[in-house]
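Presented below is the structure to which this report refers.
With one protein chain held back, the other chains of the complex are shown just where they sit.
Chain lettering (A, B and C) follows the sequence in which the chains are written, and residue indices restart at 1 in each chain.
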Amino acid sequence: MRPTYAYLGPEGTFTEAALLQVPEAADAERIPAASVSSALELVRTGQVRAAMVPIENSVEGGVSATLDSIATGDPLMIIGEQLVPIRFVLAARHGLELGDLKRVSTHGHAWAQCRGWSSANIPLTEYIPAASTAAAAAGLLDDSCSYDAAICAPLAAEQLGLDVLADNIGDVEDAVTRFILVSRPGALPEATGSDKTTLVVPLPDDHPGALMGILEQFATRGVNLSRIESRPTGQFLGDYFFSIDADGHLTDERIADAIRGLHRISPGLRFLGSYPRADQRSYGVPEHHQDKAFRDAHEWVRGILDRE
Amino acid sequence: MRPTYAYLGPEGTFTEAALLQVPEAADAERIPAASVSSALELVRTGQVRAAMVPIENSVEGGVSATLDSIATGDPLMIIGEQLVPIRFVLAARHGLELGDLKRVSTHGHAWAQCRGWSSANIPLTEYIPAASTAAAAAGLLDDSCSYDAAICAPLAAEQLGLDVLADNIGDVEDAVTRFILVSRPGALPEATGSDKTTLVVPLPDDHPGALMGILEQFATRGVNLSRIESRPTGQFLGDYFFSIDADGHLTDERIADAIRGLHRISPGLRFLGSYPRADQRSYGVPEHHQDKAFRDAHEWVRGILDRE
Amino acid sequence: MRPTYAYLGPEGTFTEAALLQVPEAADAERIPAASVSSALELVRTGQVRAAMVPIENSVEGGVSATLDSIATGDPLMIIGEQLVPIRFVLAARHGLELGDLKRVSTHGHAWAQCRGWSSANIPLTEYIPAASTAAAAAGLLDDSCSYDAAICAPLAAEQLGLDVLADNIGDVEDAVTRFILVSRPGALPEATGSDKTTLVVPLPDDHPGALMGILEQFATRGVNLSRIESRPTGQFLGDYFFSIDADGHLTDERIADAIRGLHRISPGLRFLGSYPRADQRSYGVPEHHQDKAFRDAHEWVRGILDRE
Partner (left out) sequence: MRPTYAYLGPEGTFTEAALLQVPEAADAERIPAASVSSALELVRTGQVRAAMVPIENSVEGGVSATLDSIATGDPLMIIGEQLVPIRFVLAARHGLELGDLKRVSTHGHAWAQCRGWSSANIPLTEYIPAASTAAAAAGLLDDSCSYDAAICAPLAAEQLGLDVLADNIGDVEDAVTRFILVSRPGALPEATGSDKTTLVVPLPDDHPGALMGILEQFATRGVNLSRIESRPTGQFLGDYFFSIDADGHLTDERIADAIRGLHRISPGLRFLGSYPRADQRSYGVPEHHQDKAFRDAHEWVRGILDRE
């Protein structure tokens, strides 16, 4: 039986493009899910092997739905990441030109990212919110559609056979979105030397140094953080957890040691996986933070305790 | 001429409720703006005295549009904050009952906050995104409206004369949203003893200790942080600024001193105001972080430098 | 064969008094050594079971000879400590009175500690340095002795049958000296719940944060330091090691973990023993720094790495 993968749908979104970048998923059955949480639910219930969801957007920041969904509920594990360049097109029904447009629809984030181009080129066009860029595009095929054009991914316009009135209309060149492939907990992907470890750390209490205490656990082991984002727990104003990406793999002693330190001060800590970096960037680790230094220290103390 | 205030519209949103809590604004002319950035644009261009916009939601977290709009562009200043309890109602056209509903519309955040109630009570109802809760409610008055009900604030249902099918349907009791009143830069509101200072601090570079360096500037002066949120700068993945609320007023020596320290290591720092806390909570400050300790230290060093 | 103990002699010093406080040593053979380093040499060569030497004086500070002798050379291990109240007497040959004294001898440290009394009571008396307080006292029995009186311990005056012209002449009441019992490395004394661990930590390099890096290893594990002293390595000006006493025993997980951390950043670290505190003071350890928290953290990480 072919493995099955879910992704945040509908078809033709950047998320499907991210999934297609994964060799094992290209031939697999792919199920578009209506939301991040339903995609992850398919993983949790074992209906799919893994799901691809967006986690970070270079323009709009962390994707709250994903950050929150993986931070709570039944445990999940990130097994990979994909970077996808974000390119927006303005797609319309056949026969229309820019000057004809009265209403344009897209997802709120996409609208925000094309604000500059829209103000300059279609200033009088009304904005109609949609649940996704692909849904906005698909709506155009519906005769009763209340708008004339959609901002969407090139893939969607192509799949639906829409006219592209303008290409590459995002305000930020080199915009990129990062996606993660999420499975149920299991054996970790092997360390490659260019890995990333993702954690969810509740702020243990609100005394001034609580966040510093967390950061120190990384700093004293020379662990670099490539991302740190605050998220509300949803309980009350000012109650946060932190979503953190650290450079390295749990099988690296310095990462395991930092995580043990975090577990002591914030036992509600959640480990979300160690997996290869999409950018394959490697990072220098000073000698005294390498595995050998940890093993030497461990044996040295062991030697004292074993004396007779 | 009466002063004028803008707010994130349309009428009947929680933001208007927040503005109505401000005594000076109750009698003033109030202008609903289509977006956070257009509300702030009215302030920047001097068309209104100030604008009320949401900044933090106990369930959904920081309001990105606000955090980003005040962090860039022409300088603005926060002069006050308001807390508004968030209560959602399900409002419908006259004569409908729960079992009749086929489609419901509201803003994405509101939909997220009522997910539990919706799954349990209207599981088969389709969701139609709207630009705001109030817009969803107002749409119901339009004959060609494609949905039957809206999730909105009690104020909106009341103003529009809609039937309330269910009250208090949010998943989190005691949900609250924090709003800020924003003006052009000017003299700071006077210190009350229970104040808050808001800052935007770009991460000076990505070395491991950069965020710790920022936090230390507060910690060494005993300044508590009530909020710290990361936001992408929009330039590239992993490029952040931090939006920070610190306990105290710029006229408190420990705050001024911490900010001077921040300015040295991150000169792109933006000061967004010192203003009274909505919760009027006060906080103990140890003697060695009080103004007198700062003045004594200053005079002591001065005394040495002035010796002849 | 009875065990043998060495001590910094000669007989009658406070060091012998400290050794007599140790039950096992009271009946043992006791050998006075001419210097701290010769006492420790007797230990290193196996000629004695252990040696008692002074390490810290509440008035004069760390005893350099001891700090330096145990920090270098063949490894040694501290197995216990003793506190001895320091009381000085002015002892003279038979028949002399205060007004008769022309010259008084004692060890430089003792002279320093009785400076106030001497200035007030024997201001014109000349000071003759001696190698120890007991040597000064013993010299009085020699007919050719060039001085008339000695400042020494009550024990010495008593053993030698000298007249005590004045008692309790130290400037600081409650002066106390701390002595350590030093053996060759072996099994550690068992943890009692009120223990102390002594370390020698070379400053890894002279960058500004080097000492902070060392202190952080203790602070992040909640380990209190009861003593920290700098000592020159003797190599060049500004080259130091630190002699440190930490609260706790190497079998406490937080101590072992801190020491592993130190070993990584300063591999030249020397472990000098974990032994019961003389003052039997115990110290509260927050839950997240207790052994259980360390074990839980270890198992939690283990559990992730062992997943299949």
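In this section, a residue touches a chain if its C-beta (ideal position, glycine included) is under 8 Å from a C-beta of that chain, and two chains touch if they have at least 3 such contacts.
Because the structure is a prediction, the values reported are computed rather than measured.
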>> Considering all chains of the complex, which shown ones does the missing chain contact?
In response: B, C
>> Touching the hidden chain in the complete assembly: which of B:145, B:188 or B:210 does that?
In response: B:188
> Taking the entire complex into account, which one of C:45, C:64 or C:282 touches the absent chain?
Replying inline: C:64
> Footprint of the hidden chain on subunit C, which residues?
Replying inline: 56-62, 64-65, 83, 108, 112, 127, 129-131, 146, 172, 174, 176, 178, 206-209, 211-212, 215-216, 218-219, 222-232, 234-240
> For subunit B, which residues lie in contact with the unshown chain of the complex?
Replying inline: 185-188, 213, 216-217, 220, 250-251, 256, 259-261, 263-265, 267, 271, 288-289, 293-294, 296-298, 300-301, 304-305, 307-308
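Basically, only the chains that are shown with their structure count from here on.
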> Is the way these chains touch best called a line, a ring, a star, complete, or other?
Replying inline: line
